[in-house]
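Handing you a structure now.
In this view, the complex is presented without one of its protein chains, the others remaining in place.
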Amino acid sequence: MEGSAKSFYQSPGCCIQVSRIMRPDDANIAGNVHGGTILKMIEEAGVIISTRHCNKQNDERCVAALARVERTDFLSPMSIGDVAHVSAEITYTSKHSVEIQVNVMAENILTGAKRLTNRATLWYVALSLENVDKVVEVPSIEYESSELQEEGRKRYEAQKLDRIETKLRSEDIILPAINVGVTMKLMDEVAGIVAARHCKTNIVTASVDAINFHQKIQKGSVITVSGRMTFTSNKSMEIEVFVDVDHVMESPKGKASAVTAFFTYVSLDKEGKALPIPMLKTETEDEKRRFEEGKNRYLNTKAKRTAQVQKGQ
Amino acid sequence: MEGSAKSFYQSPGCCIQVSRIMRPDDANIAGNVHGGTILKMIEEAGVIISTRHCNKQNDERCVAALARVERTDFLSPMSIGDVAHVSAEITYTSKHSVEIQVNVMAENILTGAKRLTNRATLWYVALSLENVDKVVEVPSIEYESSELQEEGRKRYEAQKLDRIETKLRSEDIILPAINVGVTMKLMDEVAGIVAARHCKTNIVTASVDAINFHQKIQKGSVITVSGRMTFTSNKSMEIEVFVDVDHVMESPKGKASAVTAFFTYVSLDKEGKALPIPMLKTETEDEKRRFEEGKNRYLNTKAKRTAQVQKGQ
Partner (left out) sequence: MEGSAKSFYQSPGCCIQVSRIMRPDDANIAGNVHGGTILKMIEEAGVIISTRHCNKQNDERCVAALARVERTDFLSPMSIGDVAHVSAEITYTSKHSVEIQVNVMAENILTGAKRLTNRATLWYVALSLENVDKVVEVPSIEYESSELQEEGRKRYEAQKLDRIETKLRSEDIILPAINVGVTMKLMDEVAGIVAARHCKTNIVTASVDAINFHQKIQKGSVITVSGRMTFTSNKSMEIEVFVDVDHVMESPKGKASAVTAFFTYVSLDKEGKALPIPMLKTETEDEKRRFEEGKNRYLNTKAKRTAQVQKGQ
């Protein structure tokens, strides 16, 4: 304790650990903690550490807003009664953004068993508290080696490209930090309903593709979260989720698309073994096209994973 | 991060840190976080670390149940937006109980300012998961010195005496772990309503006297929490809080007293300065007696604090 507590208080800017017991409300009726609950905890750890960092050298008070979450895999299910330990650290800073890497461990406090359940990478930008439309500069971190810095720079460039692509499809403004965790939790809930309806079994989140946040959600707005199944493989389902924002009391009125994302779900039997998934029936041309696109994403991910395994990662 | 994470994972039994951003719902309308919110986080950290410890050498799976909280002072108010860091460590074990000491720090992530807001001491016993009426043995911890062990033993004997005293007034069975944090939060809420009614100002919890838990609260029971003001000094109010349990669906039916405790509140102006408290009017003999008893508790606490200051603590 002493060592850990000391190093924490000596360099509080670099890291944070958020821990919490998983309750019945965090899980489905089979006792598996919702992927959305875990995404919400990840985002909370991210916003604490990045807000703390951005205020270090700035005279202007600021708050971190989530701009992007990289693809996240759920490696192992978490259960009611487990303690989730979410630890976050800053791994890269550009002029205007912060990269946060987060690890989630599940601890069974009865047996002492611990296992890694998630690794996630989040990108935040800093918004001025006085004017939330103003992006402020982010203090730089020190790197242990120039290689680490160079790898970070490459990740930064790669995600920037992907964000620009999405930007073409929507305005580039950003969700204020406070809503994002809740929004991701709702997105997972909607995806889970679509998946459960399709296979009538116990389903759990297997992964979430990268999500870019572009649209500010104001207090008093109504958000509508909807989802549709796009693809099924033998053992997994892909669900596309949409978040629309309706600025009920503000101009310009009308709905705007805030976020879209792809969730992948698997179906588990009572022993936690993956069950086969009934194939998605496609009828219209659009459905067939979406199925093919989903298949491509599925095969790409599979190929990347095989490559990583061969590289020994 | 590496260092901190490593030392955490190397000795995971000894300590835990639970961190969370304070939200509007955690606070009163003046933005001060409720004492009850903090008590609930303290209890959660305590139950994690003591349940983890009790299962270390036992073949019988068990869960820690709170038996007693020592007197707790609220040293500094916490606000919405602060990050609360609750860190807990095991400081003593007897054959059947575990002493947990908890520190609560408030961090303003905008300014980087940190301050100690609470120190608390909790006593847990371990109950068998197969039979929650069975108390199981607790593995012993190692002490850095025999002095530390001896001091722990003295604290153990002192709290045991106090618990035996309360035991005479009620049955000695214990609340299951899961309800206690919520119960303490409700107790603080009731005390706060009594205090606000008396002085019509912004009030905050200043301290909670030692609380002993004696009565099991079963799933589906109805608990009734009530409070009355017992004493006022120039700058503080004492409120006595009662928790009664009604086993609606179980025999024996009827209400039973589960917990009583004394909360002390102060009234703050907009700059956070303590305001004078209108004197409590007493009419009946009982009210006068309770006022005198409250006065004695107040003077005793004051004398102890003066002694501690003189000893340099």
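Just so it is clear, A and B label the chains in written order, and each chain counts residues from 1 on its own.
Basically, a residue touches a chain if its C-beta (ideal position, glycine included) is under 8 Å from a C-beta of that chain, and two chains touch if they have at least 3 such contacts.
The structure presented is a predicted model; accordingly, all values stated were derived computationally and were not measured.
S.K.: Write down which of A:95, A:200, A:281 or A:311 is the residue touching the left-out chain.
M.R.: A:200
S.K.: Which listed residue, B:193, B:279 or B:299, touches the chain dropped from view?
M.R.: Within the whole complex, the residue contacting the unshown chain is B:193.
S.K.: Can you work out which residue in A:222, A:279 or A:303 touches the chain that's missing from view?
M.R.: A:222
S.K.: By the contact criterion defined above, which parts of chain A meet the unshown chain? Give residue numbers in ascending order.
M.R.: Residues of chain A in contact with the hidden chain: 28-29, 193, 196-197, 200-201, 219-220, 222, 246, 248-249, 253.
S.K.: Suppose we count only contacts with the excluded chain; which residues of chain B make the list?
M.R.: These residues of chain B touch the chain that is not shown: 24-25, 28-29, 189, 192-193, 196-197, 200-201, 222, 246, 248-249, 253, 255.
Everything below uses one rule, namely that only the chains that are shown with their structure count from here on.
S.K.: Between chain A and chain B, what distance separates the C-alpha centroids? Give it in angstrom.
M.R.: Roughly 35 Å, centre to centre.
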